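Every protein chain of the complex appears in place save one, which is left out.
Chain naming follows the written order as A, B and C, and within any one chain the residues start at number 1.
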Amino acid sequence: MLLVTCPYCGPRPEEEFTNGREAHIARPTDSDNMTDEEWARFTFIHNNEKGWMRERWMHAAGCRRWFNAVRHNVTSEWHTEYEMFGKKPDLPAEEGSMTSPSDSPSAKLEK
Amino acid sequence: MVQAFRLPDGGKIDRSTPINFTFNGEKYQGYAGDTLASALLANGIHFVGRGFKYHRPRGITTSGHEEPNAIVDLNVASGEEAYREANVRAPVIELCEGMTAESVNAFPSLKYDIGSLNQWLARFFPAGFYYKTFMGPMAVFWTKLYEPVIRKAAGLGRSATETDTARYEFQYGHCDVLIAGGGPAGLSAALAAASGDARVILVDDGRELGGSLLSDPAIINGTDSGSWIAEVLGKLEKNPNVRIMKRSSVVSWWDHNFLNVWERCTDHLPAAAAKNQTRQKLHRIRANQVILAQGAFERPLLFNNNDRPGTMLANAARTYVTRYGVRLGKAGIFYTNNDTAYADALAIVEAGQKLVAVIDLREVAEGPNTEAFKATGVPIYANSVIADVDGKQRVRGALISALSSDGASLIDHGQLIECDFIAMAGGWSPNVQLHSQSTAKVKWDDVLGAFVPGKASTVNPSISVGACNGDYHLGTLLEDAFSKGLVAAKSANKPGRARKSPKADGRETGPHRWLWLPPGKKTYNKGGKFFVDYQNDVKIDDLELAQRESFVSVEHTKRYTTLGMATDQGKTSNINALGALSQITGKEVAEIGTTTFRPPYVPTTFMAYVGREVDEFFDVTRTTPMHSWHVDAGAAFEPVGQWDRAWYYPKAGESMQAAVQREAKPDRSQVGVIDASTLGKISVVGPDAGEFLNRIYTNAWKKLPVGKCRYGLMLNEAGMVVDDGVTSRISENEYHMTTTTGGAAGVMGTMEEYLQTEWPELQVYLTSVTEQWAVAALNGPNSRTVLEALTDDDVSAEALPFMAWREINLSGIPARIFRISFTGDLAFEVNVSADYGLQLWNLLMTAGQPYGLTPYGTETMHLLRAEKGFIIVGQETDGSMTPMDLGLGGMVSTKKGDFIGRRSLSRPDIIKDDRKQLVGLDTTNPETVLPEGAQLVFGEDMPDQDKLPAYRPAKEVVRMAGFVSSSYYSPNCNQSIAMALVKGGHNRIGEKVFSPQADGTVIEAVIRDTNFYDKEGVRQHG
Amino acid sequence: MVKLIRNRPLSGESVGYDSPSNDSDVIIRELPFASMVNLRVNPKNSSKLKDALGFNLPTKANTTETSAEIKCLWLGPNEWLIISDQMEASDLCQDISHSLEGLHYSAKEVSDNYASISITGQKTLDVLSKLTPLDVHESSFGTGTCAQTVLAKSNVILERLDANTFTLIVRRSFASYVWKRLIDAGVEFKTGVHGAA
Partner (left out) sequence: MWRSPEPKASYDALIIGGGGHGLATAYYLAKEHGLTNIALLEKSWIGGGNTGRNTTIVRSNYLWDESALLYEHAMKLWEGLSQDLNYNVMFSQRGVMNLCHSVHDMRDTARRVNANRLNGIDAELLDAEGVKKFCPQIDLRGSGRYPVWGASLQRRGGTARHDAVAWGYARGADQRGVDIIQNCQVTGFLIENGQVQGVETNRGTIRAPKVGVVTAGHSGVMAEMAGLKLPVDPVPLQALVSEPIKPAIDCVVMSNAVHAYISQSDKGELVIGAGTDSYVSYGQRGSEMNAPHTLAAICELFPQFRRMKMLRQWGGIVDTCPDASPIISKTNIDGLFFNCGWGTGGFKATPGSGHVFADLIANDRPNKLASPFTIKRFETGYLIDEHGAAGVAH
């Protein structure tokens, strides 16, 4: 169970939250002028870049506020949380390899 | 009963308290303080189980959780079936009165086991044998012949067949420092960590704390380690911030320092004493810092027939002799590759257990412990190996041979030394299981010949101390653990105050020789049986075969040979396998790599994870304020989401169908009432509430007058209908929205999401008021009369027209009356504060009696609305229906601007006119009720009868036209009615469709509109 | 007109358990009816309610404010639960509307929406720790603190009144479930259950 930090309530157990996937995908305001392809992009596509990721959470069992966070999607390391329309923090530098812990046997071995 | 193999004295057992137990049907006796393993050994029993594949006899091999061989089923007597426990490790079972156990994987008995024939066929069962054999030329050989045989051979123990009624719980915990392992390192770390204000949890899986000190005592702070442990525990127990958990294993380490600790609360108690107590708990603990003090595992040595009962780890041998006062046999052989193990050999001899030889793989038997041992006079054979073992169900002797100078071959034919047990000391492997679970890496240490913890993970930083950190020196590890205990407390911002670490003179250690794969009488690749993973019967030749067959990656080797996949998860075998592989392939171990450690650290009972959340607590059951009335009225309940809704109210002996036919009539002829409290209710408040609803629903809301109600349809962004309901304008700034029962939480969630994340400029606040209101929906021509009997307020058609609402005083209860109808009849939804719900219901029942008021349940409601062709989201929709598909295109506003899902409605596949569309069906025979879920076929696509045999799949693919979503016999229309989704259905009114049934019959129907009753819709306006 | 009968969510649930006694480790009871109002407003207006409530709306997360008549729990950055066992909810709403005249806010009565359960006694923390993943240790959840969190499979508003006393505010339809879970978690202790409120 992750420890998710709500910018309003502080660190709380994952059980209290729902994850809202990638952050900063704004709903288009002029969808009439969008191609089907562009609309599909908004509706269905997240970048999910491997590594540090800005994502949305909602403190469902708590204050019911949506907020954003920067979390590493390989290691789950929590970097920071910020308000929905707060300043977009820079992503931390990537340290070392991004293979997941058990991606390859050598990744488990320090040489 | 005699315990013939008990030493005359010694051990931490209570010889004054004998304990009776049964093993494989025979009665035995042990002492309080014994484990099942030690008690069996005290009775001279080494042979306790059989290997998985070859069913070779196996004995007790270790004294802890790493046990691969001595696996038994517990609680096996008749009457104990519900408590039967499969695959328990005998060395960790605390003996208790009346315990019953039996060997696994042996039939009909341990001694005469049929499966053991497999060992003679061993050459047909190499690694991966499944995949290459048992094939046969035709698939049927596999299914009918081989597969059943293989499947019968599966498994070790047997599961219970009855329901375990014991109580299990889980419990959340929080601490600053969690310490896994209560040996000297863990205790020292705890002393330091707990010396300030830190909340500390110290976990150990034994019955007593002390770890290795319990069988390998030392002098600490000038006193014997027993007193030191007592002193430390005394101190810790007094500290309210410290929690000591015995008989508990840290089993899993999840991200963000969340750990599972599995506590066995009553397993050490006889059944009667354990009764009514919680058997096991899973503690789910968030720790700020984690210190690992798990110790290390000793390794077996690889030699021919190294699995014969009587073969065990040296430190286990020492433990049984010194801690349990067990005599392991008449004469033992001690087999080592290092100096340190001589300390164990010495302890064994000093405790009165005879050793006849020490076989030492090292070229020269030297080192401080070796020297100390020499005084015993036991002959030492240096530069030698055990080349073979004599004996089948018990070691009878060992063939000792001398090694060539390179260690690669034998230089003599050897000499057979009689013995009845062999203690193996193959060096130690730090227990890096939890460290790895934290996602940290391990690194290979050439000196220790083992993996040691590498860099800690940043997410779940682990701090390893003591033997699990590769530190085997009591003196240094006490100090190191102490200082890391302080570091951990400090990192948790609760620094410790203690400054003086416990002190001890550690044991000096001499040289070792990591000769991973010594030669034998038969070498491993020439028929020698060098077992590396005992339980799964993986031999060195299997590892080699895997290499030859391209399973070079260590992960492939594991899966091909099943190495490390048994219940011990390779605790004693992994390093030996890697060492042997390195010798076979000439690669460095670090190059070979290691497989992944996964939770749990030891197999953990299912129910410990589940705790109380089965049976009545498996899920929440939500009930309405009128629930008790429904119960008293004998209602059957339907689960809708987590709610229990009154489904129908059967009279004695009445079926659901009959009840529904009866309940459905009064709603059209007199009056019926249904508890509609479960509908989701959301208060939408603010100057932009109307605009907000415009964006949420497909239709327009801003102009809805105060006091009026409107039906709304909600889509997802893909344009598919996801919810519907009636929303009413309460005031200029406020709307009262209702949602489907099952959709309430989701709708509220979606609305908050859009409000907070997409349209923060809208001034709207949402409040869920679902349970503030109790709702009774009156339906039928008499409904107004009933209402009027309870109020002086005007509820006439003029004062309260269709699709309007108003507040009234209902016999003193403030009520909101919504004139909305889900049955298409004259109807009033009465809303009162939930506390008054039951009273409202009772008032209605009394007032309604003269007018034929009949309570009806959800099933009747479904029928009534189907008569009118009203949809139920989730029944007429499945996430793939647009408003147009449902014939509700008129509800999609083209003028008001954007709303959720709007853009998707213009995509090419959405506007096609051959989409499935909602229609009604008249069955050709009006008495025939189409089954819901029936598939429909157009006439031109109907196959010949022989293409569609009864109860069989079609012989050719049949093109389907659609399916039946709702279907009932309507007592009000006196015919069967059905709704269906049919391809291009809106343009096919009047056409025939056919519904092939499983039994081969075909039901014929004609497509029509969905409104079966009161076409003009006059009734609801009544 | 008939006599109005409030049926609290847990009336009828208390039968069949041990009654509280002097040596109860845990005592569980349903609290009697109190008026409750869910208030949504921009926190920058928190001081505007001083007249209506007797205090400023607490703006620090997870804190509470109390006056003689009214208690207020912080639920979120723009959400509060206002509770009074002396005032009518409609009066509360009216006072609020006076104070917030012309502002965007929402005040909805939710008295019936919730059940309130009190749990007290020296084993209270042990009982709660079996049900909620929230750390309710004094050091992180002191007296006067409140939180919305998870309790078993329900959501709950938790308020600490003193070292061993908590109030649980639960959605009405979950009340019976939470009630049973509390009693069940208390089985290993001497748990006393008060009769209907």
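Descriptive notes on the structure:
Rule of thumb we're sticking to: a residue touches a chain if its C-beta (ideal position, glycine included) is under 8 Å from a C-beta of that chain, and two chains touch if they have at least 3 such contacts.
Here the structure is a predicted model, which is why all the values come from computation and not from measurement.
Shown chains touched by the hidden one, complex as a whole: A, B. Here the missing chain is touched by one residue of B:569, B:839 or B:970, and it is B:569. Remark: the omitted chain is touched by one listed residue; of B:320, B:428 or B:609 this is B:609. Touch with the chain omitted from the figure is made, among B:103, B:195, B:241 or B:260, by B:260.
Residue-level contact of chain B with the missing chain is found at 52, 83-87, 130-135, 137-139, 142-143, 147, 150-152, 154-164, 166, 170, 252, 254-255, 258, 260, 282, 284, 439, 549-553, 555-556, 559-560, 562, 567, 569, 596, 598-600, 603-607, 609-611, 613-616, 618-619, 621, 638-639, 718-719, 874-875, 878-880, 904, 907-910, 931-935, 937, 948, 951-958, 960, 963, 996, 998. Along chain A, the points of touch with the absent chain fall at residues 1-2, 14-15, 18-19, 21-22, 35-37, 39-41, 43-50, 53, 55, 71, 73-76, 98, 100-105.
Keep this in mind: only the chains that are shown with their structure count from here on.
Inter-chain spacing, taken between the CA centroids of chain B and chain C, is 33 Å.
Rounded to whole angstrom units, the spacing between the C-alpha centres of chain A and chain B is 26. Across the assembly, chain B contributes 284, 286 as residues in contact with two or more other chains.
Shared contact sites, meaning residues of chain C that touch two or more other chains, fall at 133-134. For chain A in complex with chain B, the residues that touch the partner chain are 1-3, 13, 18, 20, 26-29, 31-32, 34, 36, 39, 42-43, 56, 58, 60, 64-66, 72, 75-78, 84-85, 95, 101-102, 105-111. Across the interface of their complex, chain C is touched by residues 1, 8-10, 12-13, 15-16, 59, 61-65 of chain A. Within the complex formed with chain A, the chain C residues making contact are 61-62, 75-77, 79, 133-134, 147-150, 155.
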